[in-house]
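Below is one structure; the comments refer to it alone.
Every protein chain but one is kept in place in this view of the complex.
We just call them A, B and C in the order they show up, numbering each chain from 1.
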Amino acid sequence: MGEQGMDGRMGFVSDHMPILRTIARRFSEERPFAGLTIAVRIHVEPKTGVLIRALVGGGARVVAMGNKGTTDDLLVVYLRNLGIEVFGSRADDDMTIASNLRRLVAERPDLVLDNGAEMIELLVGDQQSPLGATEETTSGAITLRGSLRGRVPFPVLVINDSPLKAIVENKHGVGQSVVESIRSATNLLLHRRRMVVFGYGWCGRGIAQYGRAAGADVVVIEPDSIKALEAVIDGYAVSTMEEEASRGDLFVTATGHAHVISVDDMERMKVNAVLANAGHFDNEIDVVGLRKVAVPSDRGTDITRYQFASGGSIDVIAEGRMVNLAVTGSRGNSIEIMDLGFSLQALCLERLAIDPARCSVGDQPVPADIDDWVARAMVAELR
Amino acid sequence: MGEQGMDGRMGFVSDHMPILRTIARRFSEERPFAGLTIAVRIHVEPKTGVLIRALVGGGARVVAMGNKGTTDDLLVVYLRNLGIEVFGSRADDDMTIASNLRRLVAERPDLVLDNGAEMIELLVGDQQSPLGATEETTSGAITLRGSLRGRVPFPVLVINDSPLKAIVENKHGVGQSVVESIRSATNLLLHRRRMVVFGYGWCGRGIAQYGRAAGADVVVIEPDSIKALEAVIDGYAVSTMEEEASRGDLFVTATGHAHVISVDDMERMKVNAVLANAGHFDNEIDVVGLRKVAVPSDRGTDITRYQFASGGSIDVIAEGRMVNLAVTGSRGNSIEIMDLGFSLQALCLERLAIDPARCSVGDQPVPADIDDWVARAMVAELR
Amino acid sequence: MGEQGMDGRMGFVSDHMPILRTIARRFSEERPFAGLTIAVRIHVEPKTGVLIRALVGGGARVVAMGNKGTTDDLLVVYLRNLGIEVFGSRADDDMTIASNLRRLVAERPDLVLDNGAEMIELLVGDQQSPLGATEETTSGAITLRGSLRGRVPFPVLVINDSPLKAIVENKHGVGQSVVESIRSATNLLLHRRRMVVFGYGWCGRGIAQYGRAAGADVVVIEPDSIKALEAVIDGYAVSTMEEEASRGDLFVTATGHAHVISVDDMERMKVNAVLANAGHFDNEIDVVGLRKVAVPSDRGTDITRYQFASGGSIDVIAEGRMVNLAVTGSRGNSIEIMDLGFSLQALCLERLAIDPARCSVGDQPVPADIDDWVARAMVAELR
Partner (left out) sequence: MGEQGMDGRMGFVSDHMPILRTIARRFSEERPFAGLTIAVRIHVEPKTGVLIRALVGGGARVVAMGNKGTTDDLLVVYLRNLGIEVFGSRADDDMTIASNLRRLVAERPDLVLDNGAEMIELLVGDQQSPLGATEETTSGAITLRGSLRGRVPFPVLVINDSPLKAIVENKHGVGQSVVESIRSATNLLLHRRRMVVFGYGWCGRGIAQYGRAAGADVVVIEPDSIKALEAVIDGYAVSTMEEEASRGDLFVTATGHAHVISVDDMERMKVNAVLANAGHFDNEIDVVGLRKVAVPSDRGTDITRYQFASGGSIDVIAEGRMVNLAVTGSRGNSIEIMDLGFSLQALCLERLAIDPARCSVGDQPVPADIDDWVARAMVAELR
């Protein structure tokens, strides 16, 4: 796909991000970022391209870089042609990425859009104090509330804590794409399969709902009694790993905890049981432990068989990495879901630029009026 | 139905209240209420009969009375034969009920199970200080946090605030029975009818879900932007009264607020539009105002037609009273839902009897360990 | 309810029968039945009142009678006041009904609307040959194809064979009302209950669908392999009575065959298992056999407990009669469903009146153009 192709792709994506487009139109009139430098660290793909264009249109000088292994090199060219400084390429190794991060910090940005709190850590270490930052992820929030607690002298608005994202992105976005990714990786029907879902948080609720809609017989494992009661009255079987290890056809983790499925559990599973992880980290299924006792072999793109000495064997999708991103051909969140997330980003950066006094120092949720505005805008689009 | 019939009905109900039966069995061994008098104010019907038997089996002397117009006189006889003092009958008027309430308070109860906080008000006025009380309803909780705020010298555990009740009773219990009651009162299909639901709290979520399952085209009206976003991503149309008044076929209120549907709204509705209220109070639809401008006539059991001078006319179910209770033949909450609610009641009364020090003075939620125990028990029954 | 009350009820019902109203309007202009006598045998309740008015408005002299035990006496008065001859009352015994049938036949009707083919049998015996007849039920159709085969010298259009009725009335009308009636009779939640449905014909498909929507864990028992495959790919468990007798919580028959649930099966059931029949005849559950080996007792309105000598016991709803009609408070099919059914009736009677040559002698389906017209009209109402 050449440059014209990228125009087309950007056009399609932009056409389906009406909320961010509305914001971009206002930014281009009001120029809230005039004279400011924004350092952006984010997956560099068409949806983020639309965000970056909105910031630039609002007067910002943007310096940007991608995450490991996800940078769309054609988009880098496209953005550079628009005069945006973009560092890095898909092939970057850890050292190059670390060096690029330092280059971004060296720009002494006024505003920071961070993804994992690594830039914020560097800024704190460097005793810089920009107007403020936004943090996209939960893992970044954990760092902010952990090792960085009380040490960040500027406001950080944590996008992922917005209730909008829990409902729209986690329940419906993740729930639906996890089920679709499992179907895509395996080419199997889920009809009447015993699908064991670990965790009945927002993601688990979505996985259960879309799993049932795909025909599966869903079983939920959830230690919290109130959530377990919600699962059972929502119509799902509720059970324990003890009982399900030898009964389930498909196991999906969405708990945020490590080793939810242990090697012992896996050794008890039926031959041909399929395992997938929907959580952010790749340790919910103990694949590291599994590799010590079972022999892996290829069972098709994205599927690894693990053969136990005992004779049993199971199939793990994408080595236990987040299934809705890791499976070949997956494209991550839907365009409209990123329209919501990036609209929160754009408005939070604007707030930090023009009215930093309304924010306190340290990590904090998205301001309620911004949540409210974006929620109303999305309702108006979908209703 | 004679006395033997009541044995059969009580047996059927008791057989489907396994959690309360388990508690009753323990009560009969441990006798936590030995020597205590419990004043109980509650709908007197078979499900409450099972609760009262459990308290008596636990050693209590129980004095009980019913609510207006719902007392099952055959059950009164049945309970009296078991040696329980029950005041009142279905025919009681307001004065008799007030007098019965004073009789209960005059018993100087050690524990109180209240329903609307009226007994608690009398106890406070009378400067009695029992070991504690439970309050079943939200409206009682409002009194406790309003006119009684800071004035109650004993603990009051508010059953209705338990998250278990929100999920199980409000979403699924009320949601399902509201839809069934509307079907029963009208004998109409809901398929493809534009069903406008006011409020997307727990009740509204349930009404929308079961309305859609019954074939309706559900539209949600919800001023809170986050809840409105949840409604729209759950797949419902979200709209405004402005737009829907003249489009809806069926309107159902579940907001907890007065005059959600105004007389003006009703005058704009289509001929034959049907209205029902699922909220606790009968003022969500402004029936009082309606009567001033429209002529009522009978359109069948539970349905009143209101004819406007302008020529329009609408049909209101059960005069805007809570539809899942007021419609002829409705039986209120399912047996299992009361098993959950009354198990919370029984364990809260036990807590107040044997360990009042673990409770503080004034209104408070159900202790977390009791919520947890009952949730686990219900999961074990349903899973 | 007085006469004015009946006006209101008739008004409500008529307002929700738009297809039949459209037909009635045309009839009143075209008078297709001018000079003809129509003998009508049907449940006499408000919905049929609307049909009878349409026929009278079309010029017919109508003589009508009800079925056993279902006649609405207030409606009889109402219809007589309109000048329609109606025989019988709710209290009629079999002899009175037989005598009324003979009175109808003695009127030498030109057209006959029959319900069970009893009038047709009498007409054949009496060697009368009216212009034609319609037959509402499947059981009437069985007689027509059995003992009356080749003996009826006039056309009989069998309404129940219309594909419209299979889809609308059997799947959705019966399916939904069966589930609601079971809920109403028991006051139990169906959530997570193992609900065993016998038969995956149109009724069974509907019962399974609405049972699942009510939260049940639906299991289908179906001997036909193609239908069983449809059930399983529709997401239901498929099993055998052998396996399910001791596992099911609720059993619902919808097969059209006798003794689908035998006494042996019932003896193997769990204590408190609930049984209901949705089929036309009350012998799908072998209640006659059951009474020989188990002791009945009352467990509430519409529920009979049967206690086995072995200690087990089960609860049967409405003694195995058609649950969606027999349960107290049930009102039979929804108004819109009868709008469809009675529109077929009205147009078939018109066809027989004005164009009998387009029909052949003996039983036959509803003419395709009439099915088509009514289907389009209902789509236009619901779409």
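The rule we apply is simple: contacts are C-beta pairs under 8 Å (C-beta built on N, C-alpha and C of every residue); 3 or more make two chains touch, one makes a residue touch a chain.
Predicted, not measured: the structure shown is a model, and the values here were computed from it.
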Full-complex contact with the absent chain, from C:164, C:214 or C:349: C:164
The one of C:16, C:172, C:331 or C:351 in touch with the missing chain is C:172
With the missing chain put back, which residues of chain A would touch it? List them for me. 1, 4-5, 8-9, 11-12, 15-16, 172-173, 176, 180, 183-184, 187-189, 191-192, 210, 213-215, 271-272, 297-301, 303, 305, 315, 328-329, 331, 334-337, 382-383
For chain B, which residues lie in contact with the unshown chain of the complex? 191-192, 215, 217, 232-233, 235, 237
If you put the missing chain back, which residues of chain C would it touch? 163-164, 167-168, 171-172, 225-226, 228-230, 232-233, 237-239, 371-372, 375-376, 378-379, 382-383
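As a convention for this text, only the chains that are shown with their structure count from here on.
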Chain A-chain C contact: same residues or different, taking over half shared as same? same
So the centre of each chain is just the mean of its C-alpha atoms; given that, what is the distance between chain A and chain B in Å? 42
Euclidean distance of C-alpha centroids - chain B vs chain C, Å: 36
Inter-chain centre distance, chain A versus chain C - centres from mean C-alpha coordinates, in Å: 55
Which chain A residues sit where two or more other chains touch them? 232-233, 237
